[in-house]
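Of the protein chains in this complex, one is absent; all others appear in place.
After this line comes subunit A, so read on.
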Amino acid sequence: MSGAWWRTLRESARPQGDVRRRNASAWLPHVTRMRERMQSFDDADEVDMAVVGCGAGGATFAQRLAHAGWRVVCLEAGPFWDPEKDWVSDEWGSHHLYWNEPRVVGGTHPVPLGSNNSGRGVGGSMVHFAGFAPRLHPSDFRTHTLDGVGVDWPLAYGQLRPFYERLERELPVAGQFWPWGDPHPHPHPPHPVSGNGEVMLAGCAALGIEARVGPVAIANGRFGDRPHCIYRGFCLQGCKVNAKASPLITHVPDAIAHGAEIRADAMVTRVETDRAGRRVTGVRYVRGGRERFQRAAAVAVAGYSIETPRLLLNSATSRFPQGLCNDHDLVGRYVMVQGAPQTAGRFPDEIRMYKGPPPEVSSEAFYETDPSKPYRRGFSVQTVSPLPIMWAEHVAAQGHWGTDLRQRMADYVHWATLGALCEFLPQAGNRVTLAEEKDRHGLPVARFDHGHCANDDLLMEAAREVMEEILKAAGATELMTVERYAHLVGGCRMGRTPAEGVVDGDLRTFAIPNLFVTDGSVLPTQGSANPALTIMALADRAATRLIAQRPGRTS
C-alpha cells in the first residue's frame, strides 16, 4: 500500500477548520447545556422539515438542514438523554437504552430484537453501538453485476465517498490505515488494545491474515472540547465520557445551535397527506398522552428498519390503502440482519476482555467474493467483548447450564471473543408487517419474519471456521461458538425506479415528492460492515442534495 504512510500523516495533521464550519458540535457546550437554549416551534407553525427519529440518519439529516438555515423539528419517541445522569456503567441498568415496546418475531430463523439492534432516545442505537465505523466497499454497490446476487444500488461508491470522509472527521474515527475496499487513512490514530485485541492480532499474524486496529468512532485524544477515551469498557451501555460518537454529541449540539428543535418523548403515530395523497402535510404524534399534529412542508422518516416500515404501513390512506408509498408492495420487505456468529476461546493466561472498548481489532480479508468458495460475498471478523450477562447468554446458548454454566462463568477472565458479520442477502420474504397485537397507543405492533438462504448458512459456517482458526493460532485450548444476528438494514430500499425501490438515491420517496426516508432502512444490500457510518453518509448526501435544490432561509 504505497502512499499509506503519507496519506495517514496528511490526514492526521490536516486543519480542522472545515469540520468546525460544517458541524461545530465538538466545540460547542455539552449537549445538556445546549438543550437549555433550544428553540421550539409551534405545532401550527409549518416547519420546513419534520424528521421522525433522532438516530444516525435522522440527526445527521436534521443537523445538515438546520445548518443551512432550514427550520427543522426532529421528533424522537424516546427521551433526551443526559449521559451523566441517565447512563450507568452497568449492563442490566442499561435496559432503558433499547426499544422495549412489544414486537413479534417469526419465520424460520426469527431474530431477537430489543437489545443490540434497537435504539431509543436522542442519539438512537448509536448511543449503545460498539463503535466500529467501517465504510462499505465499492463492490457493495453492485453485487448483482459483480456476483449475481443481491441488487445494484442506484448510487456508486464514488458518490458516497466524500460523505464518508466528512463524517469520519466529524465523529471522529480512530484506526490504522485501512487496506481494504477503498483504502483510506483515519483522522485519529489507533487506540491501544486490551487482551482481547492482542489475541486477535496474534492469531491473525500467526496465520498470515491481515488485521487492523480500528476503525472505531471513539476519540483518541482530545477532539474540540470533547475528551478522549478512558478505557472503561462500557461502550455498549452508553459512553458517559462523551469520547464515543453518537449523534447526541456529534450532530445534535450543532443542530440546536442552528435553530433545530429536538422534540423528545414524542411518538409519531402517522404521517398525514393531503386529500389526494400527493403531498405530506405533517405528522401526528403523541406527547404526554396528548395527540398533536405538527405541520411541515416536508417529512423525513428515520425510525430504522422496523419502525419506519411500521409507520408507513400504519399511515395508510384511501390513495395508499396498503400503506404510504407502498404501491409496489416494497414497504417492509428486504429487511436484512448480518449473521453474527460469535466464537470464544479459552486461554491459560488472563485476557480480561471487559477492559477497554469492545471494538478493537477488525479484519476485512474475507469481505469480497472468493471464486474458489461455494458462496458469494463474505464476512468481516472483529473483536467483541461480552460483559457478564451477555457472556452468560453466550455460554447458556451453547446448552451449558447448572454447575457447568457456573464453572464456565467462573473462568470469565480467561476467555477472548471474536464476532463475525456475514453479509446475508436481501430476500423479499424477510419483512416487517403489522401484527394483530396493539401497543399502548392502540397501534398495531410490528412483526418481523426472517429466514436464511443457502448462501447465508455457508457464510456463517465459513466465518466460524476462520474465527476458530484465529483463536487456536493465538493459543486457545477450548472453543465455543454461538449463532447470533447483528444490525438491521433494509425495509424501505432505494432503487432506480418505483418498482425497484421505495426511495431514490436521494432518499426521496417515489410516491410523494416531499416525503423522505433517511435511515438504514434504505440500504438495498448491507456488505459486512457495521452500518452506522453508511447510514450517516447517506443522510448527509441526501441533505446536501436537497439543500442545493432549494437553498434554505438564513434568518
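As a convention for this text, contacts are C-beta pairs under 8 Å (C-beta built on N, C-alpha and C of every residue); 3 or more make two chains touch, one makes a residue touch a chain; residues count from 1.
The criterion applied here is as follows: contacts and distances are computed from a predicted model.
Colleague: Given the options "ATP-binding cassette domain-containing protein", "Gluconate 2-dehydrogenase subunit 3 family protein", "ABC transporter permease" or "Alpha-D-ribose 1-methylphosphonate 5-phosphate C-P lyase", which would UniProt use as the protein name of the unshown chain?
Modeller: Protein name of the absent chain (UniProt record): "Gluconate 2-dehydrogenase subunit 3 family protein".
Colleague: If the hidden chain were put back, which of A:104, A:316, A:443 or A:479 would touch it?
Modeller: A:104
Colleague: Which residue among A:283, A:387 or A:473 touches the omitted chain?
Modeller: A:387
Colleague: Where the complex has a chain not shown, which of A:112, A:162 or A:429 is the residue touching it?
Modeller: If we include the chain that is not displayed, A:112 is the one touching it.
Colleague: With respect to the chain omitted from the figure, which of A:270, A:414 or A:452 is a touching residue?
Modeller: A:414
Colleague: List the subunit A residues touching the unshown chain?
Modeller: Looking at subunit A, the ones touching the missing chain are residues 84-93, 95, 98-106, 110, 112-115, 118, 192-195, 198-199, 230-234, 240-241, 347, 349-352, 354-356, 387-389, 391-393, 396-397, 399, 401-406, 409-414, 447, 449.
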